[in-house]
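Complex shown without one protein chain; remaining protein chains in place.
Our next item is chain A:
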Amino acid sequence: MADATSPQDGGKSIPARNTEVVDDQHTALRDWQAIERDSEFRELVRTKRNLIIPATIFFLLYYFVFLIVVGYMPDVANASVFGNINVAYLFALSQFFMAWILMGIYVWRAGTFDRLVERIVARVRGGNKE
């Protein structure tokens, strides 16, 4: 589903007006389309996408290759690594470390997003006094 995760930037002509709705979810009137066109916001979405899409593809591939090895490749799965500890068990165990390492990378990189978000939010709030 990786292609569905990319917002179709610029591909559609968006009516340039506010969605004038105020209810319990839509508390403030903001020019959402203008923020969306903001260069820093676009940079934020782009850097996030450049991390999330490859990371998602990687972990799904790593996981499904594991399922296929376990289900369909008994010779590989049963090969011994240390004594009676086989590839199937170590490959399963490696999924845990894969998840922890990917999360570590994500959190480390997310610090950059947070700083970018703070800058954009400060600008939006500053230019749009409530």
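Observations on the structure shown:
Following the convention adopted for this analysis, a residue touches a chain if its C-beta (ideal position, glycine included) is under 8 Å from a C-beta of that chain, and two chains touch if they have at least 3 such contacts; residues count from 1.
By definition in this document, contacts and distances are computed from a predicted model.
UniProt records the chain missing from this view under the protein name "Cation acetate symporter", selected from "Protein ImuA", "Cation acetate symporter", "3-oxoacyl-ACP synthase" or "(Fe-S)-binding protein". Residues of chain A that touch the chain left out of the display are 1, 4-8, 12, 14-15, 19, 21, 23-28, 30, 32-33, 35-36, 41, 44-45, 48, 52, 55-56, 59-60, 63-64, 66-68, 70-72, 74, 77-78, 82-86, 88-89, 92-93, 95-96, 98-100, 102-103, 106-107, 110, 114, 117, 120-121, 124-125.
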